[in-house]
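I'd like to ask some things about the structure below.
Left out: one protein chain. Kept in place: all the others.
Let's look at subunit A:
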Amino acid sequence: MKAVVQGSHVLMGNHACVEGALAAGCRFLGGYPIAPALEIYERFLERAKEVDATFIQMEDEISALAAVLGASWTGKKSMTVTSGPGLSLMMEHLGLGVMLETPCVIVDIQRVGPSLGMPNRPSQGDMMQARWGSHGDYEIVALSPSSAQDMFDYTIKAFNFSERYRIPVALMADEYVAHVKEEIIIPPFEKIHIEPRRYYDGPHNGYLPFKRDKNYVPRMVDIGKGYRFHVTGLTHDDRGYPIMNEECQEYNVHPLVRKIRDYADSIVEVQESNTEDAEVVIVSYGGTTRAALKAMAQARKSGMKVGSLKLVTVWPFPEKRVVELAKKVKALIVPEMNFGQVVFEVERCSHGYANVIFVPHGEKGAEHTEDLLAVITQAMQENIVRDGIIEYT
């Protein structure tokens, strides 16, 4: 299998992402160039000719995601790659992808914003946008990689989730993780779990594009196979025909939310270390997890009982685990390379059981531990639970 280059490699995160995509079966990339995601295009193009993958550079990010959705309906696993300014333009078709229940992956290499910000500096400023940025009710899955290995692994996970639930999945990376060069292990093809597309295989005239299985996910068919189906971004029934009333809105849109929300337990993934005896837990994701793990190790050396909760999936949010931990610990410390986003979720889910301390980590976020250590020391001494988010400045 040329798509899977088994073995140990030293790769930058962006290149590992391409290897993950190809291993997952991605054969279409539609995009619009932007830093710090550029190396993904470069490597994809280099590898495309070996695996017969198609690349098209569109005229903007709106059309890039539109093309990806169209491509996905031909049966090709498809993705787009961008950064904040492009993600903003993609919100329109994130919504269409949700409504047409079209599997695809959106890789967002977060850079500093708002607006143009700083193209080559890391940030985690798009986390809420991925969740809420498109209008209306929806749920998607978002994963946040912390290393080059994660870029490989989570890209595969992203494709798998997109096929299992028929949704756009966001890989929320950041410039640090995108450019960090590390050893990664690519397992042999047979060892990689690949979720196949869930196809309808009944009679041609009986196909209903939005008839749901028990888990709320409808079955797909490819363009060109004689099903002559219709799909629309308007509120629709099982046939994909628009129906403009409240009942149909509920019938159509509630399952879009439920297929994720009701199955959150099987989607949510976290990685914990030292949480058993912890008095303080650092909740982190993406690049900031690197600093969190270092700070934890340093604090442990000085005898402080610190644990780490890394969010592999940020959306859906690991609500249950956060409240369990909040009940056990004095404080949950949330470092983010932004001015407060996921910390609001931690605060919501801790229901006042523990102090929630926000550490705005800026662009030094991924490796810098000084501020984190200071917050840990302070949090260890705090014996009362204070109201709301405590902001460390």
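In this section, a contact is a pair of C-beta atoms (placed from the backbone, for glycine too) under 8 Å apart; a residue touches a chain by one contact, two chains touch by 3 or more; residues count from 1.
The definition used in the following text is that contacts and distances are computed from a predicted model.
Undergrad: Given the options "N-methylglutamate synthase subunit C", "2-oxoacid:ferredoxin oxidoreductase subunit beta", "ABC transmembrane type-1 domain-containing protein" or "Carbon-monoxide dehydrogenase small subunit", which would UniProt use as the protein name of the unshown chain?
TA: UniProt lists the chain left out of the view as "2-oxoacid:ferredoxin oxidoreductase subunit beta".
Undergrad: Given that one chain is not shown, which residue among A:Met58, A:Met128 or A:Ala297 touches it?
TA: Residue touching the chain left out of view: A:Met58.
Undergrad: Pick out which of A:Gln6, A:Thr74, A:Ser88 or A:Gln378 touches the chain that's been left out of the picture.
TA: Among A:Gln6, A:Thr74, A:Ser88 or A:Gln378, only A:Thr74 touches the chain that is not shown.
Undergrad: Going by the contact rule already stated, which one of A:Pro33, A:Gly133, A:Pro187 or A:Gly233 would touch the omitted chain in the full complex?
TA: A:Gly233
Undergrad: Decide which residue listed in A:Gly13, A:Gly30, A:Pro145 or A:Gly287 touches the omitted chain of the complex.
TA: A:Gly30
Undergrad: With the full complex in mind, choose from A:His15, A:Arg47 or A:His93 the residue touching the hidden chain.
TA: A:His93
Undergrad: Can you name the residues of subunit A that touch the chain not displayed here?
TA: Subunit A touches the missing chain through residues 27-28, 30, 49, 54, 56, 58-60, 62-64, 66-76, 78, 92-93, 96, 100, 223-234, 239, 241-242.
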